Each structure stands twice: as C-alpha cells, then as structure tokens.
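Okay, here's the structure, questions in a sec.
All protein chains but one are shown at their positions in the complex.
Chain IDs A, B and C follow the sequence of writing; residue 1 opens each chain.
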Amino acid sequence: MSANSTDATLDREHALTLLRQMLRIRQFEDRCAQLYTELKIRGFLHLYNGEEAIAVGVLGSLEAQDAVVATYREHGHALMRGVPMNALMAEMFGKRTGSSGGRGGSMHVFDVARRFYGGNAIVGGGLPIATGLALAEKLAKRTGIVACFFGEGAVAEGEFHESLNLAALWRLPVLFICENNLYAMGTALSRSESVTDVRAKAAAYGMPALAIDGMDVVAVQAAAQSAVASIREGNGPQFLECRTYRLRAHSMFDTQLYRDKAEVETWRARGPLITFTTRCKRAGLIGEADFLQLQKDADAEVDAAVIFAESSEWESVDDLERWVYAEPPT
Amino acid sequence: MSANSTDATLDREHALTLLRQMLRIRQFEDRCAQLYTELKIRGFLHLYNGEEAIAVGVLGSLEAQDAVVATYREHGHALMRGVPMNALMAEMFGKRTGSSGGRGGSMHVFDVARRFYGGNAIVGGGLPIATGLALAEKLAKRTGIVACFFGEGAVAEGEFHESLNLAALWRLPVLFICENNLYAMGTALSRSESVTDVRAKAAAYGMPALAIDGMDVVAVQAAAQSAVASIREGNGPQFLECRTYRLRAHSMFDTQLYRDKAEVETWRARGPLITFTTRCKRAGLIGEADFLQLQKDADAEVDAAVIFAESSEWESVDDLERWVYAEPPT
Amino acid sequence: MTADAVESPRMSYRDALREGLRDALRSDPRVFLMGEDIGRYGGCYAVTKSLLAEFGEERIRDTPLSESAFVGAGIGAALGGLRPIVEIMTVNFSLLALDQIVNNAATLCHMSGGQCPVPLVIRMATGAGRQLAAQHSHSLEGWYAHVPGLRIVAPATLDDARGMLGAALRCPDPVLIFEHIGLLNMEGTLTAGAVPVDIDRAAIRRAGRDITLLTYGGSLYKCLEAATQLAADGIEVEVVDLRTLRPLDDALIVDSVRRTHRALIVDEGWRSGGISAELGMRIVEQAFFELDAPIARVCTAEVPIPYPKHLEDAALPSVPRIVASARALVSREP
Partner (left out) sequence: MTADAVESPRMSYRDALREGLRDALRSDPRVFLMGEDIGRYGGCYAVTKSLLAEFGEERIRDTPLSESAFVGAGIGAALGGLRPIVEIMTVNFSLLALDQIVNNAATLCHMSGGQCPVPLVIRMATGAGRQLAAQHSHSLEGWYAHVPGLRIVAPATLDDARGMLGAALRCPDPVLIFEHIGLLNMEGTLTAGAVPVDIDRAAIRRAGRDITLLTYGGSLYKCLEAATQLAADGIEVEVVDLRTLRPLDDALIVDSVRRTHRALIVDEGWRSGGISAELGMRIVEQAFFELDAPIARVCTAEVPIPYPKHLEDAALPSVPRIVASARALVSREP
C-alpha cells in the first residue's frame, strides 16, 4: 500500500511551519558544505539534501517524552528534534559548546535532554539501541516511543533483522523509519537486496509496514502520526519506508561515478522543498514574499550559528581523557 | 505449501536402504550416549535422535561433487555423507584416527575428501561459509551444489539473513535446510521469532521455500531431489524447512524443564524410524526379520567402530601446535 | 541481626553468582536480566536457575539467538534509565556482539561529551578445561581489557562471585563480568559482611616474599596449589588475584613486585598480546630497576583449543608448569 497526501489538511500556518523547518535544514547544510571547503568542518560530512521531508514529517509527530536514534546523516533530525542550531554548528566545528562538547562532530550529535541519542556511524548499529530504549519505555511503564532512522543500505545488515524481530517479538514501542534513497554510498538497492521491496523484510516479522513518498512532507507527517498513535497505544512496532533520493554526494569525498547526472536531475525536480513550495503557492497558502522571508530568517540563524561556533572555545587538551568513564554528577 | 510422500515410489530395495541409513545413525548415537556416561566421550554431545529422516533424505539426494556444511548436531550428516563410522567414532573419542584427527570431537567432524566441511558450533556460523562454497562453485563454473543444515534457532541470528540475501542476490547454488525441531536448547520457536513460519524469512529474499514433514524420510527425499535438481540447473538457492522434533535432550547436560514429557511422547510416536518401519511392514515391503537383520548389522558396525576407536592411538602432545598454520603438502 | 547475617551455609560459586543476581533483582526494580536460555532452561550452566519463578518473565527475559541485538538492546535500555544485566551465554558468542560492545558501549559516554554513560552489566562464562574444543574454549577477558571505556572484572572467589555484580551495577560504566566455567562447582562459604565489594582493586590471596604470581579467575587455584608445593621447598610465593583487568591495580601489583623482585604471570589467555604482556610491561615501566630476574609468563599455548583431554591439558597453564617457571626465576642470580 502507498499513501499520498491531500491538501485538505494544510492551512497557511502549517504550511509555513513545514517549509520553515525544511528550509532551515537545507540552509544549515548548504553552509556546512561551504564551511567544509573552507576547512572549518572536517572529517566525514554527510548531507541530507533532498531528504528533509522525512525528518520534518516524522519528528514533527513526536512528543518530548519520545526518544530518537539516527545515523551519521543526522543534522536534519537534530534540528527538528530541537537541538539548538548554535550547539549543532559548534559541534560541526568541534568546539566545546557543541551538542556533544565537540567530541563527536557531524556524525555524532547527541542531546540527551531532548532524548536525541545520536548520531551513529556504524550502518545498522543504531537499531539494537533503539530497540533497547523502547524496552526501557515498556518495562518502566512509560508512554514514550522511539523513532529509529536508517538508510536502505542497513537492511542488509544482520543487526537490522535481529532488531526487527526482537522489537516485534516483544511488541516494543519503536517506529523504524527506512530512508530509502536508493543508494548506499555507490551501491544501488538492486545490487544489495535480492528483494528490493524492503517492506517484505518487515513482513517477515509481522510488523505493519507502509511505503510512502518521502519527498512529500505532508504524506510523511500523516503516516508518521498514525503510526506513532498506534505504537503509543501499545500495538507494537511499525515500519515506515520513506522513498526519497539523496541529491548531493554521499559525503564530501564522493565523485558519484555510480549514477547519471540525468537521474539526479530528474529527482531534483521532485525534491521536497521545490515541490512543497510550488504546491503551497498554487494552493494560495503562501506567496513568494513568504518564501523569501523564511529564507532570510534561516540565513540569519545560520549566520548567527557560525559566529557562535567560530567564537566558541576549543576544549582543553587536558580534558582529553575525561568521560572515558562516567563522572558522578556534580 | 506442504508436501507429503506417497508409497508409490517405494520399492523393497529403496525401503531397506532408507531404513538401514536411519538405523545406522540411531544406533551409532545410542552407543555414543552410553559411551558418554562411561566417560569415553566428553565435551558437548548433541544427539540427532528423532531427526534422522532429514539427513538421510537430503544427503541421499546429493552427488560426490556437492559440499555439505552442518552444525554441532552432525553425526547423522557425517555418516550419510560417507564418513566411515570408524573415523567418526574415533573422532568422538578424540583419537588420532578420527575424521578430524581427534582435534574436533563430536561438534567438529570434517572430511574434506567427501566435501564435508563441519561441524560448526556457532549457531548460524555455517551459513556464510556455505554461501562462499557455493560462490566458489559458481565462479569456477563447476556444477556442485552446497547443502547447508541449521536449526530453527539460527533464524534469529543476523548471519542467517545476511547469508540468505547474499545467496539469493547472487543466485548461488545452495540448499538451505532448516531442521525445525521447535526448540533451541530450551527456547521454543514462539519465544524466539515473532513470525514462527520460517518460510516467511526466505520469502523476504525471494527464495523458493517449502515446508515438509521432516519425520517422513520419503517426503524429505522427494523434496530434496527436486530442490537439488533445480539448484543444479542454475535457478538459484532454495529453502527447505523440515518439521521435526528432538526426542532426546539438547545435550547431555539438559534437564528438559522447558517441555512436558507428554509432548515428547506424542512426538515419539511420530518418530521417523518407527513410522517408516510400520509403514514398510504394512505395505509388505519388509518384514520383522529384515528389521532385526538391519539392527544386527548396524550393531556389528558400531561394535567394530568402538573397538577401532578404543584401540587407536592418541595424538602426540608434541603435535599440539601443528596445523595452527597450514603445512605444505608432503 | 537478620537471618542473613548468621554463618553462611556451604554453597558453590554458581550459587554465589545466583545470590548476587537475586540481591540485585530484589534491591532495585530497574534491574532486569536478559539472555539466551536464562529462564525456562534455567541457564546453560544453571546459574540463573529458579530466577524466572521468583521474578517473572518481564525481568528474566529469554532472548532469541541474536547476540548483537540483545547486547545493543542492553545498551539502549541502560540509556533509557534501566539497569540491565545481559548474559552472553559464553565469551565465544560475544564475538557476534563485539560491534555493539566496542563501537557503542565503550564510546558513547566519551563521544557524547559525558551525556551518555552506559550503566550496563554484561556477564559471560569464559575459559577452557571441559573439552569443548576450538569454538567453545576462548578466554578473551584479557583481550577485552584493551578497550577504553569498558571495565573488565573476573571473580575468582565466592565472595566476588556474589559481590562483584552489585558493585558493577552501582558503576555508571559498562562492566563485563567473566565467570570461569571451571569454578562453577567450587564450594565454600561466603564471608559474612563481605558485600559490598569493590571492583577496582587486586587482592593478595597468599603473602610471600620470594616471587609474585599475578593471576585471576580460574588460574588462581592453580597458582595457590603451586605456591603450596613451592613452600615445601622453602620458596615463599605471593599470589595476587587481579580481580579487575581494566583498570589494572598498578599500585598493588607494582608494590608486590617491588617486595619480591620477581614476577611470574599466569593467564589462561593466549600468550601473544594477552593481558600477560600488559602486566609485564607495567612492571617494566614502573619497577624495572627493582627486578632481579626477567618477568616470565605461563599462558595458554597459541592454538585453537583441541578436544582431547591430554591435548587440552597440555595447552592450558598447569600446576607443574607454574612450579617449574617459578623455580627457574627464583634460582636465577640477581
């Protein structure tokens, strides 16, 4: 089954919110790409360009009590979860004021106050953790749920299967969100899975699975809301496949030999920002001035975040060995 | 779908062969259990009592060019593959004349001349190896196939999924045989899998899967023959679930708290030896005298094997470090 | 005084482990156990026998054969505020969960800038000696001790078998407890008032002035036996039970060697790159000029452990090998 959104549910306020959230992610990341070429950001940098609708749609459907586990491609998720842009940018720079104290960088954003548990850079490595966080909710008789994001490449990992089975067997409150952007680095899904319909995997564990257009932020939000509601009622885990496309390179080192420019351009036209903006304009919900204003606001926020990051201190080398083991709270 | 055998295909010769093969395994293992209490056999000992029809049905359908990968519960498979009973019994004793030179014991029977690649004691650990053996067949443009045996407990391991996907994706010549005896040690399948129909897992990789009555040796053989033929033709891997039951304890340390005596007795009545014997007698294919003769023959072979094992030498302690690394053939 | 405080009955190391689990489950509702066959089967080595009946399915959780997922789920549950005790049936299967242990449990606290301590306890059976052959006889606790972020402990006595679990649960870090299969049937009595114990310090199990034997876990009793034999020849052996392999208790170790001037390390792990090498280097780095002889090691032969008893025995540290090595060191001129 495949769900598609209608505009009946959209009003101007809602439209502006969704657009603002997607734009904020896009512009934050565009600046990161630029900062990477300026050597301000280093290590691996994985951009979410083209996939913003997923984080916005899903995370907008959560509550503060819920927990989130994401991958190395998690800037969008962090921003949507409420990690302040200043702290996120400082993390990209590796500064002490960063969300992980600068220790993690782009791939390891943590913010436990917001129940944002990374930023995991091992493909598939976050799924068991999400399953355990959900187990804690259940055993502690709390009502939070866990949203666990991963790419379609993770479906080939044993940890994916073990986790889905465990979550289904124990009826744990997890929403598994597969961000299917068709490629794992340079490997097309058809070269990594004998059955490319990833819902079939969830079905093997009896887990309700839905595939949706991950470029359509309203559709994602609708699907996420109903999945979250069901999970919160205690009906066990669910699986959401969001079909999307990564419009930029896998990381800053990728020459993209594995795909055609034409393919990328086709998908670019289907990008979540451009399609949603057009649609809102056509429906008369927003005008060009609104769009420009949102862009300006986001730009200003990004500018401020860069200034914050630039002017923040480095962690002292003396603290290198701090936190290898936990310290008693002071 | 579920296949069931008819007696149309059975003649006296065939019936005697199948019965002889099952009896040989049963009597070999009964003696092993006794030798265990006499402290002649040590370590872990996992008996195949109740499941003999599977090894007999499947391995009787292979050719010399084919390869086999089994688990720690592999005495039946080894015997059916042609490992001489003397060498197998000597291996149980840990003697130099054993099939693995005594190094492996009950859980690690190897016989490379017969393409019998263990005897793997890590649950799920044999599946990637079987997949690789099949890859070698394909890349070397040979026509062998690989039979890979494992219990239903292995279905929860990540390695199971990774291997099934890889084999299906690359269309490798493997027959995956799940010996579903309903328990993994003390854990019932319903407590380890959210979906207990294990064929659903194979379906998630687009692999043809069949469930059969693993207590019916003729049915197993029929299913195996057709699967092997298809695989040999180059149609890719297949999955065979053989539904069976372990009539004895998991190993010699198991007090079987997890299941009722009554349940065991119900299954005992459905055991492969008793049902097949009855059926052959009813069909007039064999008589009581035949049965007694087969028993006597097997007993004699087991007696001889024990004598062989008893009288064999221990490996010299000086050779302890031999074969950690391969030696050039002499 | 309560009934608990009267003189303890005789019990096995296995029973002591179970008592520790019971203490933990009774005293903290956040504690739960998960692992393969710990419930209905009663535990592969009967350590968890009867706990299911007492504490129920929610807290004594039989898992599928999915080592990576349930260890990772332990990490997640710890992040979620619980105090999970994960049993990996034996160290041999822990290799399937190594990604979760090394890439997550050991890193999360540091790489999150201190936000994500992982108060997880992982118990596993370790060691050889039961003719279980190459895939079921590893002693990898010393190997695990290489990884920063983990704590590694090895109870060798009944008191530690019971008490270390509680200490591990009070610790905010991931603690791996290695229980030697050769000790399970060992009998004794608990020392009254021995709980709580620490998990930071080594202990001198026998004092002596001629040579220090450094060991832990299943090898402790081989060393004590060797010490008895050597005493008959007038050689006074000090036997140190390391108790914790990460961190190592350098202070006690170095202090002992400074007094005896000789050290022999006995470890059931493989020799090359084992914890035995690290112990040796710690002494070289901190007490080199006080040594009267080279440091020596008695370790497991560098082979996958073979099934037959005579070969397994030959591969493992033994009392005669310990005695001979100690004698050779003591007889060397300073």
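Observations on the structure shown:
Heads up, the rule we're going with is that a contact is a pair of C-beta atoms (placed from the backbone, for glycine too) under 8 Å apart; a residue touches a chain by one contact, two chains touch by 3 or more.
Since this is a predicted model, take the numbers as computed values, not measurements.
The omitted chain makes contact with just one of the residues A:Met22, A:Val112, A:Leu139 or A:Ala184: A:Ala184. Checked against the hidden chain, the listed residues C:Val303, C:Leu316 or C:Val330 yield one contact partner: C:Val303. For the chain missing from the display, the contacting residue among C:Ala53, C:Ala192 or C:Met281 is C:Met281, taking the whole complex into account. For the options A:Asn49, A:Asn120, A:Asn181 or A:Gln238, the residue in contact with the chain missing from this view is A:Asn120. Of the listed residues A:Gly57, A:Gly76, A:Gly94 or A:Gly271, the one in contact with the hidden chain in the full complex is A:Gly94. When the full complex is taken into account, the listed residue touching the unshown chain is B:Gly102, out of B:Gly50, B:Gly76 or B:Gly102. Where chain A meets the missing chain, the touching residues are 42-44, 94-95, 102-105, 107-108, 120-125, 153-154, 156-159, 184-188, 191-193, 254-255, 257-258, 314-315, 317, 320-321, 324. Residue positions on chain B in contact with the hidden chain: 67, 69, 98-104, 108, 110-112, 117-118, 120, 122, 125, 127-137, 139-140, 158-159, 162-163, 165-166, 169, 322-328, in rising order. Mapped onto chain C, the interface with the missing chain covers residues 68, 92-93, 95-96, 98-99, 102-103, 106-107, 110-111, 133-135, 138, 142-143, 145-149, 246, 248, 269-270, 272-278, 280-281, 284-285, 288-289, 291, 293-297, 302-304, 306.
Throughout what follows, only the chains that are shown with their structure count from here on.
Summarising the inter-chain layout, the chain whose CA centre lies farthest from the centre of chain A is B.
Rounded to whole angstrom, the centroid-to-centroid distance between chain A and chain B, based on C-alpha atoms, equals 46 Å. In chain A, the positions touching at least two other chains are 158-159, 162, 165, 169.
In chain C, the residues that reach two or more other chains under the touch definition are 63-64, 66, 68-69.
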